[in-house]
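A single protein chain has been removed from this complex, and every other one stays in its place.
Coming up: chain A.
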Amino acid sequence: MNCLTLRATLLADPHTQTAEVSDHLAECPACRAFAVSMMHEDALLRSAIDVTVPRELAARILLQTQIRHRRTDPLDQLRRWLGQWVTMPRMGLAAALSAVLAVALSVSQVDRPSNLNWGQVALAHAIAEPEATASKAVVARTSLETALQAYGLSLAGDLGVIRLVEHCAVPGGRGTHIVVETKDYGSVTLLLPPPGERPSPGSARGEGLSARMIDIVGVGVGVVATEQANLPALAALLARQIVARA
């Protein structure tokens, strides 16, 4: 293999690893440098091609498949699908599924929050959006303050690093999904119902997460954390740092 052939080969595929290529590279410093530059350019190209994939794309595809192609009730199918993840009573699971459906379909009104165990809804929401819980983004404090204003709340102190503040489709309309990296309790998800809605209290566990609804100045907030034992302390922290707007 000569230099021209080698370079033509690498231009077509920089990852080519044949004996001929290896032999030539071993004895030709100029082509070795060319190969290194091609690999580097390929990595750059990969970064450029790697556009952000919409959140929950896979969940939407699976849901669409259920709806379009299966004869059985999609809710029932989804219940079975989610059933392997979340351990909760049948009716509770149905409520959580309503929340997952709301997220996946962006349907604004699947069920009223007042009929749902908001701890289960928050847990299902957190499970359905794992990348939100794992987010390492840093969101400005003002975003959280603005979101809380809609509920007549304000931020009195420091909760930790704010990773996500997003308006999401939840049962009853648009709620607020917040992820905070707390100093003592790790990543914590908060799910607020649509402003003015009063969800039912309750708790749930599944997928290594624990959730319960706590009341903050009359607003039902679903709190999801990894350790169930931390939930009371987290509730106390939230009650101290999130207060009624003056």
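As a convention for this text, a contact is a pair of C-beta atoms (placed from the backbone, for glycine too) under 8 Å apart; a residue touches a chain by one contact, two chains touch by 3 or more; residues count from 1.
The rule is simple: contacts and distances are computed from a predicted model.
Engineer: From the list "NADH-quinone oxidoreductase subunit K", "Diguanylate cyclase", "RNA polymerase subunit sigma" or "ABC transporter ATP-binding protein", give the UniProt name belonging to the chain omitted from this structure.
Structural biologist: So the chain that does not appear here would be "RNA polymerase subunit sigma", according to UniProt.
Engineer: Please identify which residue in A:A12, A:A229 or A:A246 touches the non-displayed chain.
Structural biologist: A:A12
Engineer: For the full complex, which residue in A:I61, A:A140, A:A156 or A:A244 touches the chain that was left out?
Structural biologist: With A:I61, A:A140, A:A156 or A:A244 as choices, the missing chain is touched by A:I61.
Engineer: List every residue of chain A that touches the chain not included in the displayed model.
Structural biologist: The missing chain touches chain A at positions 8, 11-13, 30, 33-34, 37-38, 40-54, 57-58, 60-62, 64-65, 68-69, 80-81, 84.
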